[in-house]
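Excluded from the complex is one protein chain; the other protein chains are retained at their positions.
Here is chain A:
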Amino acid sequence: MTKKIIEMNAEQQMHYINLENVLAVSRGSTERMLKYLFQFQELIPERLNQLKKAKNQDNRTQIRQILHKMSPQLQFFGIQNIIIPIQRLEFEYETMPNQELEVLVTEIISKLEGALIEVTKTIQKYHV
C-alpha cells in the first residue's frame, strides 16, 4: 500500500494532496477511489466560492462555518499544513486581526485550488 501511495504521489507530482486515506478506504477498488475523488471535485469548488465570497464580505461567522464543514474532507485528503490554519480560524474567528485572517484564508484558498488541480489530474488518469 505504502509503495503504491508513493508511486501515485510521485507519478502525479502531488504537492498538495496525499491519497493514503483514499486508497485505504478504497481497498483496491478504483471505482470507490474515484467516488471520493469525484466528490472532492464536486463539493470543494462550491465551498471554495462560498469561502471567497465570505472573505470579501468579511463575514467571519460564515468563514468559520465553511471551514468547519470542509475540514474533515481536507484532512482525509491529507492536504498538507491546512488543518492548523483552519483550526485557528475556527477558534479565533471572532478575535483574529483582519490582516492575519486575510492571510490565512488566502493561504487556504490557494492550497485548495492546488489540491483541486491534483484531484482533477488523478481522475483523468484513472477514469476511463
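In the analysis below, a contact is a pair of C-beta atoms (placed from the backbone, for glycine too) under 8 Å apart; a residue touches a chain by one contact, two chains touch by 3 or more; residues count from 1.
We take it that contacts and distances are computed from a predicted model.
**Q** Assuming one chain is omitted from the figure, identify its UniProt name from "Citrate lyase subunit beta", "Acyl-CoA dehydrogenase", "Peptide ABC transporter permease" or "DNA-binding response regulator".
**A** Matching the unshown chain against "Citrate lyase subunit beta", "Acyl-CoA dehydrogenase", "Peptide ABC transporter permease" or "DNA-binding response regulator" yields "DNA-binding response regulator".
**Q** Considering the complete complex, identify which of A:30, A:87 or A:106 is in touch with the unshown chain.
**A** Touching the chain that is not displayed is residue A:87.
**Q** With the missing chain put back, which residues of chain A would touch it? List them for me.
**A** 21, 25, 27, 32, 35-36, 39-40, 43, 68-69, 71-73, 75-76, 83, 87, 90-91
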